[in-house]
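Only a single protein chain was left out; the remaining protein chains are all shown in position.
Presenting chain A:
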């Protein structure tokens, strides 16, 4: 009798423990010092720095490898200057490749639409309104590059998602779309 009782109890406890398995906590690790890095992990907290973050901003004036300074300012005058004077440095090989399209379909298509008519998914669903068709605006490759770099009105800057070269590819594809509208 007692034994049966004990077995039932044990069984019940096992079921309870199993049912308490919690997905919001990580599992145990075997020899965690093989798993956890001794050095700082990206984005981790660390008291080695004043603000407690591993991710630090680069020192002012830092230039990353391959960076080409962009001399037009983020002002209406800078925009006009870029529109008039800025020319694309990419070669015909880049222009004929489909890289620009691939990038456009990641970064621009949601608002500007696959055809560049300003009817992207976000516009269709009325999340983001007032996206103009490329046809309705006077744009040059310089002005497109300028706007992708700095953003304009409701559009934000995409300079940290796209490198300068990639922005030129996108600008080229935008003009290609515009000519087809």
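Note that in this section a residue touches a chain if its C-beta (ideal position, glycine included) is under 8 Å from a C-beta of that chain, and two chains touch if they have at least 3 such contacts; residues count from 1.
Operating definition for what follows: contacts and distances are computed from a predicted model.
A chain of this complex does not appear here, and its UniProt-recorded name among "Protein glxC", "Na+/H+ antiporter subunit D", "Quinol:cytochrome c oxidoreductase pentaheme cytochrome subunit" or "Branched-chain amino acid ABC transporter permease" is "Quinol:cytochrome c oxidoreductase pentaheme cytochrome subunit".
Not every partner is drawn; the one left out touches chain A at residues 1, 3-5, 8, 11-12, 15-16, 19-20, 23-30, 34-38, 42-43, 45, 53, 76, 105-107, 109-110, 118, 121-122, 125-132, 136, 151, 153-158, 160-163.
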